[in-house]
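Yeah, one chain of the complex is gone here, protein chain that is, but the others are all in their spots.
Coming up: chain A.
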Amino acid sequence: MMRNPYKYILLFTLCLISSFAIKAHPIKITTGKLVVDSDSKSCELTLNFFADDFESTLQKEFPQLPFNYNDPSDEMKSTIDNYVVSQVSVSIDEVVVVFTLKTIALIEDNVCQVTFTGNLAAIDQFETLTIKNTLLFDAFDKQSNILHLYFNGDKVEILQFYPTIPVRKQSLE
């Protein structure tokens, strides 16, 4: 059956491929929404995580009791707040937005949602937005983060962040 030497090369190549390419689709993703309002000079950042991925990553870094989403402890709030603020940053025309943790909730079976509010009082012009989003990049190789951006009620863009592209710039004009 295998008299042609090319067949051996073909067989070898495909065996090689079959020994490496064995991964099914890992789903490592976070989603979010950033709503910026220049009239009220405020913004809201909503982030959604797979609760198991999120909790296991944070528990590794900050060991504590399992998260209780119905009644978040101060330690849990502080852990999530510190982690998100260290991984996500937003600046509008070079002015960094300071976020304050607003809510933590389990919105679906395995989906944790956290919301932050930001005060934009110090910002006069709304021309360019720079966002860094490295959530869970340290934990998972295949992690990517999606962020829906709204400005003054209109959807501007859907931004995607990868370990190779952790920062995005977006014009608001």
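Please note the rule applied: a contact is a pair of C-beta atoms (placed from the backbone, for glycine too) under 8 Å apart; a residue touches a chain by one contact, two chains touch by 3 or more; residues count from 1.
Just so it is clear, contacts and distances are computed from a predicted model.
**Q** Given the choices "Stage III sporulation protein AA AAA+ ATPase domain-containing protein", "HupE/UreJ family protein", "Putative alpha-E superfamily protein" or "NitT/TauT family transport system ATP-binding protein", state the protein name listed in UniProt for the chain not shown.
**A** Going by UniProt, the chain not displayed is called "HupE/UreJ family protein".
**Q** Give the residue, chosen from A:Lys77, A:Lys102 or A:Lys155, that touches the chain omitted from the document.
**A** Counting the whole complex, the residue in contact with the absent chain is A:Lys155.
**Q** At which residues does chain A meet the chain that is not included here?
**A** Chain A touches the chain not shown through residues 1-2, 4, 6-7, 10-11, 14-15, 17-19, 21-27, 29, 31-33, 46-48, 50, 107-108, 111, 113, 142, 146, 148, 155, 157-158, 160.
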